[in-house]
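Notes for the one structure printed next.
A single protein chain has been removed from this complex, and every other one stays in its place.
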Amino acid sequence: MQHDASKHLVYISGEMFPPAEAKISVFDSAVTLGDTMTESTRTFGHEPFKLERHIERLYNSLKVSRINPGLTPEEIAAITLQVLEENLPHVPSDEDVWIVHNISRGTGALAADPTQQRSPATVIIHTAPLILSDWAGFYTEGCHAVTPFSRAIPTQSLDARIKNRSRLAYTLAEAEVKLVDPAAQSVILDTDGNVTENKGGNFFIYADGALKTPHARGALAGISRETALELAEGLGIPTQVTDFQPYDIYTADEAFFTSTPYCIMPATKFNGLPVGDGRVGPVTQRLLQAWGELVGLDIAAQAQRHLEA
Amino acid sequence: MQHDASKHLVYISGEMFPPAEAKISVFDSAVTLGDTMTESTRTFGHEPFKLERHIERLYNSLKVSRINPGLTPEEIAAITLQVLEENLPHVPSDEDVWIVHNISRGTGALAADPTQQRSPATVIIHTAPLILSDWAGFYTEGCHAVTPFSRAIPTQSLDARIKNRSRLAYTLAEAEVKLVDPAAQSVILDTDGNVTENKGGNFFIYADGALKTPHARGALAGISRETALELAEGLGIPTQVTDFQPYDIYTADEAFFTSTPYCIMPATKFNGLPVGDGRVGPVTQRLLQAWGELVGLDIAAQAQRHLEA
Amino acid sequence: MQHDASKHLVYISGEMFPPAEAKISVFDSAVTLGDTMTESTRTFGHEPFKLERHIERLYNSLKVSRINPGLTPEEIAAITLQVLEENLPHVPSDEDVWIVHNISRGTGALAADPTQQRSPATVIIHTAPLILSDWAGFYTEGCHAVTPFSRAIPTQSLDARIKNRSRLAYTLAEAEVKLVDPAAQSVILDTDGNVTENKGGNFFIYADGALKTPHARGALAGISRETALELAEGLGIPTQVTDFQPYDIYTADEAFFTSTPYCIMPATKFNGLPVGDGRVGPVTQRLLQAWGELVGLDIAAQAQRHLEA
Amino acid sequence: MQHDASKHLVYISGEMFPPAEAKISVFDSAVTLGDTMTESTRTFGHEPFKLERHIERLYNSLKVSRINPGLTPEEIAAITLQVLEENLPHVPSDEDVWIVHNISRGTGALAADPTQQRSPATVIIHTAPLILSDWAGFYTEGCHAVTPFSRAIPTQSLDARIKNRSRLAYTLAEAEVKLVDPAAQSVILDTDGNVTENKGGNFFIYADGALKTPHARGALAGISRETALELAEGLGIPTQVTDFQPYDIYTADEAFFTSTPYCIMPATKFNGLPVGDGRVGPVTQRLLQAWGELVGLDIAAQAQRHLEA
Amino acid sequence: MQHDASKHLVYISGEMFPPAEAKISVFDSAVTLGDTMTESTRTFGHEPFKLERHIERLYNSLKVSRINPGLTPEEIAAITLQVLEENLPHVPSDEDVWIVHNISRGTGALAADPTQQRSPATVIIHTAPLILSDWAGFYTEGCHAVTPFSRAIPTQSLDARIKNRSRLAYTLAEAEVKLVDPAAQSVILDTDGNVTENKGGNFFIYADGALKTPHARGALAGISRETALELAEGLGIPTQVTDFQPYDIYTADEAFFTSTPYCIMPATKFNGLPVGDGRVGPVTQRLLQAWGELVGLDIAAQAQRHLEA
Partner (left out) sequence: MQHDASKHLVYISGEMFPPAEAKISVFDSAVTLGDTMTESTRTFGHEPFKLERHIERLYNSLKVSRINPGLTPEEIAAITLQVLEENLPHVPSDEDVWIVHNISRGTGALAADPTQQRSPATVIIHTAPLILSDWAGFYTEGCHAVTPFSRAIPTQSLDARIKNRSRLAYTLAEAEVKLVDPAAQSVILDTDGNVTENKGGNFFIYADGALKTPHARGALAGISRETALELAEGLGIPTQVTDFQPYDIYTADEAFFTSTPYCIMPATKFNGLPVGDGRVGPVTQRLLQAWGELVGLDIAAQAQRHLEA
């Protein structure tokens, strides 16, 4: 069975559409203001992973951005499972999917009373084949982490923990690192030069005997980040949530990214220099294996099948 | 003749649609990444105002964000005029329209070579009735300018001169000022406390015998801002492009916003205190009148007809 | 017995005065330079609470600001108790008092040798009825916490831990939040957008299962803050002293202020949005109750009697 | 005739007092909050200098700090002239006086509606002998300008242009420079390292053929500063209002301070190094002479008589 | 005649050495502390260009860093001319040379009295063949200007106008841009994201009809920069010394670097995008030609001979 993206129906505010017909108005604030809160969840073995935590975070984003989705978290969860159920028959048994939530303020702009809303929210929930071919090689070789010259948007301008679709700053930072290496993955600094995050993931180093990741301010409080910290604790690896800078990465033993689709992506090169001995390190491997055990799936193997396909 | 928004056809990548059918894919990077460059032009007496300057700025935004629209500026201008010609018959002779350009990177994400593009750009060009009822009262009474506590995104994170649709930070700042006054207009500060801009306009004060507006860094280099400066020079009013802070506004003689739809909007109150004597000042009035003469239209009168309607 | 403020004698540099005659020279540096170190202590059941810790902090402020009070801490403590003894007879048995210390450099400006002093310090110690009517309603309803747009004075300009009477910046921030809500209590951010403190108190959130309050840099190291942390530890509630931002407050379960007069003041609204479910939360209530047990007084009940009066 | 300070009556909110009896309540917000707006004017030949400009600035400070003095500018001016008239008979004909205005919010704290006031303002207006003995030697020898390590309070925390009596930060910076030299005059930097001002004056350099002084943000917009700029223009000396840093002072030809009492105070040493050739320079001298001509007084000579006295 | 570097004698504190023997102690503060002030001058047609201005700036650097060279500017100038005279006979008539000054504090560290010196300064003056082969191709093709992610050292940490040999930060920024393009030339931003300078040159853009270069704070006040501004004024090209950011470069018509060896180096690409039309622009060419006329030499032609050699 082939995994055919065109079979994945898209839920939009109460109706299901085939992908080619899944459209929203050009007057929706999603288009005119980037005014969309979002989550991306994945399945492992066709089971959604930490869907509740994703929905909880989604409601935090909605609250802070004063968008009323018109649905309770339980209703969103139920619709999500329906969409998944509808689409899973088209997913090969050894494949998995993204589950994406996008909720915008709808076609009206912000109301005079910012807790009111001029129009119903636009609620988009869809699945998509989880194709990891761009990243699959990194499980064994590691990726090249590169620092863009643009700085992360400060918390006092827009808090990165509000997971939203006004993402131009991330895209431009991405364009900068691609100048160094077309396969580079960005490690964005804040305006003080501290490491924050990647365009869609968190960053970890293993150094001085501890696993370290930046504070979740100026960085998304990633659910994969949470998972990596929990797995490390389970394995008896000390963890630290702490500010660090490029120097710490250059001199670390290991480094990796975490994100929903790939879970853990080893980084073996940083701005042209090897991280540690330039190979995927043992702590990274143990964490990836533990993750696989947690979800009953060889994560790297699944991704690598996309390479061979 | 009534001005009926539903008659304004929308151009999307080569085709014309009635507004209710003007839609784009939920997979478009406009929706998924806020990855859209934009301009808003208006007509005066059915003639587009400074359309060429708007298109020039649009191409600057496209260049910096590495979006290839697939059309030359001349082609964009020609399509714009066709859209306008198509829609003007539905516009009463004493009414005017917005002309909006939105160009996204299309359905593909950023390519490995950032100067390439994985999919054709999505080009949206439409007109809309220019309804100024929310602002019309301000021409005579002045508005209440209020400072949100969130700060403008710094230039080194995302330059405000890239006129784009990733606007969540502006919306949240707007929500903050609406807590003070549901009709408040925001005056956003940068991370050093200097005045930058409004969510969609520029800000001016008249103080110490000169018209002053902040540098166009951390603020859009507005075309209405340009026009106001040109008109002031024509009237022999000294102008300064300079950093200033809330103190300068509290102690100014006059203050106003500029933006495409309303041209000049007097501000007579700032964070609860009167600006000058709390009335629309003579310099503001002279500039508004000069603008009207430039375009052959009583700008405030046109707006006030919307109030009465 | 009525609580009559006019009966509270004021100690000024060795003499006692009725309040209406308690005056200092307009040439005192307290007036000309805001050059006064200060503490506010309160009684519970007519017993001063942590007076020694207040005096210890007072001497820290005096040292850093290079004011020689001309008295030892023991002497200050003894005078304080005398003032209290003098005035308590006028205090109803179910009422309590503020005890205020104000010590300025006196009428001379800073000497050429900054460890010397050109004139004797002015030492003011007085009591005052502790009237909590402005806050009493908040124990059950919670207050509205609001963020001003002005930023806290940075540590490198003037350390907030020097408890002093040059408080104009706090007053102006207070004026800003009163624009949102006349009963609003300020939550001031630092120049990086981190939460610092209120004009006269500290701020806490309960989130992710822990009680959190900002570092005491850019914020007073409040003695009520200390007490709240100690009580939480006694109750087995995990505590964290950590930077946080508005996002954390919007998404917290509970929030409250601490300060000498009211001890703990619940905040149930933050910038127009409910904190948690918008009601005073169980952790806040447990802490308030524990405080009451520590001092043998129903703190909220005492305050609420002022409402009814 | 001796100049006897004890003869200068002090106006306090409608009454005149001898200095020893000029007192305000310890409950006045001047004492409890440093909540006082202020101006210092001087006379030349018994005539007040730019009194109107000082009063205009005072009303700017009052407005921004939301203090209602309960008097019009004209009334304040009239009272000021009465105080002066009352006290001038005690001033020797070759001596001059300070005229000081201090206006606090009174005994009430900020009202819930920040434009209202809970109590009448406290208005203090007094004169005092203008004794320049501490500075007199600097007219010929120049002073030692020294940079404290503390930074000026940023505009976004408290704008230095609000001339107020919450001055502890200035006092502590002063204490720091006195460690280098007991006669040092401070040159305070902002948090970016730019020169701002002195505790009570502005700073100028003459370099590259132009007279330069920092922007009046993060620095008081001094009226003596204005006068120095006007005099320079009158003398054909190019002027620049511009950011500069310590490097510019180290490499300048000349440097000086301006302030109401001393008008122009040459600085011939900066952080231990000579400014220019280490002597009072010709541009400084021409400006001081021009100032003397403007006011009909040999400013340095008057000051030096205090030395000899 | 071949240009033989080994013939250029080096002056070290009073003696002349062949290059291979030109050495200093490993205990010299030049080696142990990077404690060296420096200038690089070049000849045109064997005549030193603006040698006096270079020596003047050298003495500014020496003063601010409190190094006493033990020689007057006139003595340094005289020795420089002697070194040049000694070495010019080995320079082909169509070639030119660098003249380099390096003056360190000598073998002693900073004295307790910072205006004193524990050891005589080490004074190094030498010439070297001016080989421009690395840059020669840029006169016609333009170079690729690239932004490193590291930020310029702020003025308040170390002022870039002190021209010194503690240059590690420049070298590391250089390493970063070489990752993008081995021939890239760095355009370093300050901590606010404003353009400063190159590792050894200044940066200009031509945009909106004016030639613009950043303020000389956080950037060396280059003598070639001065020359370019003077030439522009001579040609009637408006000039502005102003902050600008990457957006301004992306949208400029032309861009170039200035520095002593190459004078003007066109930049036709910025972070992967063309500047203007991607070719060396007319304003740049006019300035380069004017410079050649000023010094009587075809600057680009001389450089290009090195390519062919």
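For reference, chains read A, B, C, D and E in written order, and residue numbers begin at 1 within each chain.
The criterion applied here is as follows: a residue touches a chain if its C-beta (ideal position, glycine included) is under 8 Å from a C-beta of that chain, and two chains touch if they have at least 3 such contacts.
For clarity, every value in this text was computed on a predicted model and none was experimentally measured.
K.L.:
Identify the visible chains that the left-out chain touches across the whole complex.
P.N.:
Contacts of the unshown chain, counting the full complex: A, C, D, E.
K.L.:
Which of these touches the unseen chain: E:H3, E:R57, E:H90 or E:H126?
P.N.:
E:H126
K.L.:
Please pick, from E:I76, E:A169, E:A252 or E:V275, the residue that touches the omitted chain in the full complex.
P.N.:
Only one listed residue reaches the unshown chain, and that is E:A169.
K.L.:
Specify the residue from the set D:R42, D:R151 or D:R225 that touches the hidden chain.
P.N.:
Of these options, the touching residue for the absent chain is D:R151.
K.L.:
In the full complex, which bits of subunit A touch the chain not displayed? Write them out.
P.N.:
Contact residues on subunit A toward the absent chain are 189, 192-194, 243-247, 250-251, 272-273.
K.L.:
Going by the touch rule given at the top, which residues of subunit C touch the chain that is not shown?
P.N.:
Within subunit C, the residues touching the omitted chain are 60, 63-64, 66, 114-115, 154-157, 159, 161-162, 215, 217.
K.L.:
Hey, which subunit D residues sit against the chain that's not shown?
P.N.:
Output for subunit D: 146-149, 151, 175-176, 179-181, 189, 191, 193, 246, 271-272.
Heads up, the rule we're going with is that only the chains that are shown with their structure count from here on.
K.L.:
Smallest number of touch links from subunit C to reach subunit E?
P.N.:
2
K.L.:
Calculate how many whole Å lie between the centre of subunit A and the centre of subunit E, each centre taken as the average of the chain's C-alpha atoms.
P.N.:
Taking the average C-alpha coordinate of subunit A and of subunit E, the gap between them is 46 Å.
K.L.:
Centroid of subunit A to centroid of subunit D, CA atoms only: how many Å?
P.N.:
About 57 Å separates the centre of subunit A from that of subunit D.
K.L.:
Multi-chain contacts only, two chains or more: what residues does subunit A have there?
P.N.:
64, 66, 114, 151, 154, 156-157, 162, 175, 179, 191 - these are the residues of subunit A that touch more than one other chain.
K.L.:
Specify the contact topology among the chains shown, as one of line, ring, star, complete or other.
P.N.:
other
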